[in-house]
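Data block below; observations after.
What you see is the complex with one protein chain gone and the rest in place.
After this line comes chain A, so read on.
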Amino acid sequence: MQIFPRRWAAMAVIALGTLVSGTLPAPVVAGDAGAAPHLPRAPGAGRAGFDPGALLPLSARPADRAEGAGDNAGPGDWARAPERRLSPYGMPCREELSAVSAPGAMIRLTLFAPCRAGATVRIEHAGLVLEMPTDSMGALRVDLPALVGLGELSAGFEDGTRLARTVVVPDMGEFTRVVVLWERGAASGDEGVGEPPLALHAREVARTAAKGADLWHRQPGNSGRLLRGQGGRMTVIDADNGRAEVYTAPRRLGTVRLSLEGEVTQANCSQAVPATVLRAAPAGGPERSALSLRMPGCARVGEYLRLKSVLPDLKIARN
C-alpha cells in the first residue's frame, strides 16, 4: 500500500496537464523493464512515446477520441478538454492503462480508473481473456503472459469503454509458452474459492532427467532459473472468469511433457471442465483450442487422473 503516495503524485501531474497526450496506443519498449519498479511517474522532458517505461496516459472515452486528439496532439489539447469529473478521493476520473514488457516475456499491466473502484475489467491479449476487478482505489496491476512478440493488450469495462496499448515483447522469441485457462462457469458462481479439478503439469526432461522437475502451481519453479535458461516456470493468475495456469520455458530447454492432472473428488466427478488452451507459436498469433474435459464417473472418486495425451509436449523442432 505504500505505492499510493507516489501514485497520487503522478496523478497530480496528470491533472495539471503536463503530459504529452498519448491518445493512440504507442509501442512501449522496456529494455530495462526488470530494473525499475513499474510505478507511474511523470515523464521526463522527451516525448512520452519515446520514454521507455514511462506511463503513457491513454484516453479511451469515445467523447475524447471524437475531439480528434490524434498522435500529434500537444499539451494544449488537455486544456481544451479538462477532466472535470473527480473520484470520491478527488482524483480525475480519466482511465489510464500502461503495459510494459517485463523479463520472461511478461507484460506488466497497470490500470488506473479512479472512478471505477471494484469494477470488472476485461483484459484481452492475443486470445487470452481475463476478467479482473479493480481495487478500492480503482487500480489493477497484474503481470500477464505475452503470447505474441508484438501485439495488443486491451482493458475494457462493462459500459463499453475500452483502452488499448501496443506491447513489444523483445524476449518473446526466447521462450515457449502454454496457457491453460480453466474457465469458471457462470453457473457455479463461486467467488474464487473453488480450485479447478485439474492442474497443468510440466515435466521437464532436462539434460539429466534426474534433475528434471515436475512443475505445477504448487511447485512453480522460479524466474531466476527461467531467465538463466535452466528451466521453466509456472505462474497462476486467478481471475473472475477462471484460473490461468501459465507455463513458460526457455526455447532451448528441450522436451517438456505436458499433462493435466488432478484427483477425482465427490465434487468434481462426472463434471465437464471447460478450458481454453493457448500456445505461443514461433510465428504469428498463438494457437488456441477449446476443451471440455469430462471427469471420470463418481465410482472413481479418490483416483488420480493424469491426462497425458491432451496437450502436445513441447519439443525442439527437428523438421
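Quick note on the criterion: contacts are C-beta pairs under 8 Å (C-beta built on N, C-alpha and C of every residue); 3 or more make two chains touch, one makes a residue touch a chain; residues count from 1.
Keep this in mind: contacts and distances are computed from a predicted model.
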Query - Per UniProt, the name of the complex member that is left out, chosen from "Cell envelope biogenesis protein OmpA", "ATP-binding cassette domain-containing protein", "HAD family hydrolase" or "Nitrite reductase (NADH) small subunit" - result: "Cell envelope biogenesis protein OmpA"
**Report entry** Hidden partner chain, touching residue among A:93, A:205 or A:269
**Finding:** A:205
Report summary line: Touching the hidden chain, out of A:136, A:266 or A:292, is A:292
**Report entry** Positions on chain A contacted by the hidden chain, ascending
**Finding:** 205, 207-210, 212, 254-255, 257, 272, 287, 289-294, 296, 305-310, 312-313, 315, 317-319
